[in-house]
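Here it is: the structure, laid out below.
Apart from one protein chain that is not included, each protein chain of the complex appears where it belongs.
By written order: A, B and C. Residues from 1 in each chain.
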């Protein structure tokens, strides 16, 4: 069961290099043998199944079309414990929510490969008639059940499996006909696990990306996607983008040519639009540096990932504004939340409502772009300088190897993620929101950000500290964690 | 009872000139004698009452402060038939909605001075325990009841009385301590009545503005406001602004020095921001031309005034986006709607929710402005050219007299309002929404718009006709009336 | 738009208007335009029309139906006794429709509809009704009436 061991034994020295065919074949056999449902996987049959899927269920194709037409697709999150509940949910999201992409979120036991615990969760949920799991246990249910889910909707399906141990879930999911998979080695390892090393997280996703590339080699293009939200807690664009680019380069090295990049919204219109534009161009810039000229990198914007208010009205605004930010920013898709966010996993109805609120906002913002707005151009340039400063240092530390460089950079704090549960991440960097609503860095830790750039960050933060009459210290960062969850009477007193 | 007669007899030839003191005294006596509750009005006592009001209840002051601090205040609409219902409503808007300005909307019988019918509405509402009137009958209840309402809240109160016959309502409202009054002679006469002439509508509001000026002479500054929404149905900025400026010049001539201007949202971020900025600068430009250099003209942005969707989710987005548009546009206040809009007058709870959704949107958009965005600057310049073309022609037609010019301009269709119920308005102008979401003019009727400007309008409209494969005719205008009320499955099919 | 009148032979006359002190003319005007396009003879009374004026116009034009619009919420007061006025004027079985936002506030449609049918309207139409639905209803009702015309 323990994935850390298996990956250690299989992959000796860490490197970005593509896993060679023989090793990969051996790794796949070992992996599929870890749980009974793995036995049902037949790669050639899976490829045939994908080729038989109608175009409207192929996410890679849908993302390419939306990108070309400058449309913004909608996608929620959603997972329940039992097949019946999950099917009802996915159908509601498809029909009542008009979702363009329908998700299957896995539960947290599955994410940590505690399949026995997941089974208990399924049984208890059946017994009590309500879901006790926060997602759908894909591995326990296996191939046939997943195909039943996908057959019950008219849209492409994506697997959302926040985990640094995706190997079994991915094999079953891809074979079942999921055409999208969210997850990456660096991002998820910094936010979803405590003990696993960055190196092992990277190894696990090299497996996944290699698998996606294998499907591509057989004529099946899948939508791989990097989870840019990290800990979802006030991640400044430069940190999200730097890690997104690194995960992207690692995937490209395994042969992936379709790799979406996510960015959590900062909720500042100008900063988010600038970040979305900067992310795509920086990804292409570094892909080119490494010699990749044919990787498709659409951007997905994520509704506010930090703490939500407990007032439905305030939450409705975060949902609606989230659609506005994604559309004006030019994202190719947006991942939606709901008015239930502060409380619990939404009902299918609340989830569909969040999709419709967002879709209406996208309609209203059609055609609006900020290119040419002085403040926007300045912010975009600032983000570019920040990201390059970090990435160039990482590549240098790895002597050109992205995997090695990333591991060393985390050890040195040159790569850092705020509020990480992972003990291999320094988490010294401290973000905070400034007086004008920009998400800035209060304490960079060891991030190699130029002094003058940090001056820009400090300025707005000092202004806020002054406005609120508080010290220029950690309190700024903590207040910023709570800020958006505060009642209006505190945010904007009358 | 018939106001048309009374105003005719009192004011001989129409002119913009201020009503002289003697005439005004006689007009007031005649007016107050029209209904029993008029007898309670004592001007000096009323002035003393205003001076005793706490600052937090003075709207003129609140608007000046908000304008200086670049804040956007929130204000709903709201009126029910009985005193008890109205008090409960105003308290809910104040406390649960955090409204910065609390409204009292009058019912439609009162608006048409059918006070006996209004009384029946009150009695029936008492009997059935629910409101059968769409507003509060201020005249029937009179001075004391209105003071009781204002005493029950902690904010400034404004009277919303969509009518071209405001004289009795205004006397009672001002005396009761309402510090704001929405309404104007040209705007309301084009949208709220069928038979009354533009001239008589102007006369009725000359009375009201003269009264507001009289309070000012006695040291009580009131917030007068022009209702820019007209028929609320796809009013292009140039028409709304031209009429707002004319109503403003008429008020200034009566001595008013605090006059807010409203603009209904087009729901296009760039067009709305440009319109708000253009409206304030054009008002000041023409005030200066007429020699007024000390009139305060804050802008109020109005949530979508056309047909609403019947889906709560879509409506929530219109409410939220309405806050975004007002804040980014730099409006000094925003008038809010609710998710009940397509169905009926909202409950106090739904109304308060609309306020909170909007307030959160204002918070999120703080500090964001579009100045410098090329598309914004172009649109602002376009609006300026359109408005000047109309206004210069109107002033010319009146030989410099705004009142006379306005009446003649409506007769000639040089001033025109789409979808007007008033038979003195040509209503030949036909607006429609173009392919990029801009509200444009499909058929200008006799509006004196430059040919090259109309070319800009026609271009985007032709593009839409082409996109939707329909003829470039009236159908475009009718579709645009329904557009925002259509279900998402039609607006943005998946 | 579909739902043209059943018999081209005979041209039906309709009276339209917005009742009471109600200024909402947009929907009523679009509806009236659509009715004309569909071949009906339409007498448009416009906004702010007293109940009595509808009856007067219907008598003068020997109208086959009256289509009352009420959007502003006070229709519940304005429409009371409308059928009685018709009967008094000898329009005993003239077809009566009412539509719009008929009452104050968001109330269950079933309740609203019942209230107006009880007032003697043959049909009531909920908020946001599209013209095609109105046309279809008229076509159906006139068709059945012509069919039963001969009967006692």
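In the analysis below, a residue touches a chain if its C-beta (ideal position, glycine included) is under 8 Å from a C-beta of that chain, and two chains touch if they have at least 3 such contacts.
What you see is a predicted model, and the numbers here were worked out from it, not measured in a lab.
Engineer: Can you list the shown chains that the omitted chain is in contact with?
Structural biologist: Contacts of the unshown chain, counting the full complex: A.
Engineer: Out of A:15, A:91 or A:114, which touches the unshown chain?
Structural biologist: Hidden-chain contact among the options goes to A:114.
Engineer: Could you tell me which of A:53, A:216 or A:307 touches the chain that is not displayed?
Structural biologist: Considering the complete complex, A:307 is the one touching the chain left out.
Engineer: What chain A residues would touch the chain not displayed?
Structural biologist: 107-109, 111-112, 114, 117, 120-121, 124, 130-134, 162, 191-195, 231, 233, 307, 310, 340, 342-347, 350, 419-421, 423, 478, 481, 485
Here, only the chains that are shown with their structure count from here on.
Engineer: Of the chains shown, whose Cα centre falls closest to the middle of all protein Cα atoms?
Structural biologist: B
Engineer: Using mean C-alpha positions as chain centres, tell me how far chain A is from chain B in Å, no decimals.
Structural biologist: 46
Engineer: Nearest whole angstrom, what separates the Cα centre of chain A from the Cα centre of chain C?
Structural biologist: Here chain A and chain C have centroids separated by 56 Å.
Engineer: What is the distance, in whole Å, between the centres of chain B and chain C, each centre taken as the mean of its C-alpha atoms?
Structural biologist: 31
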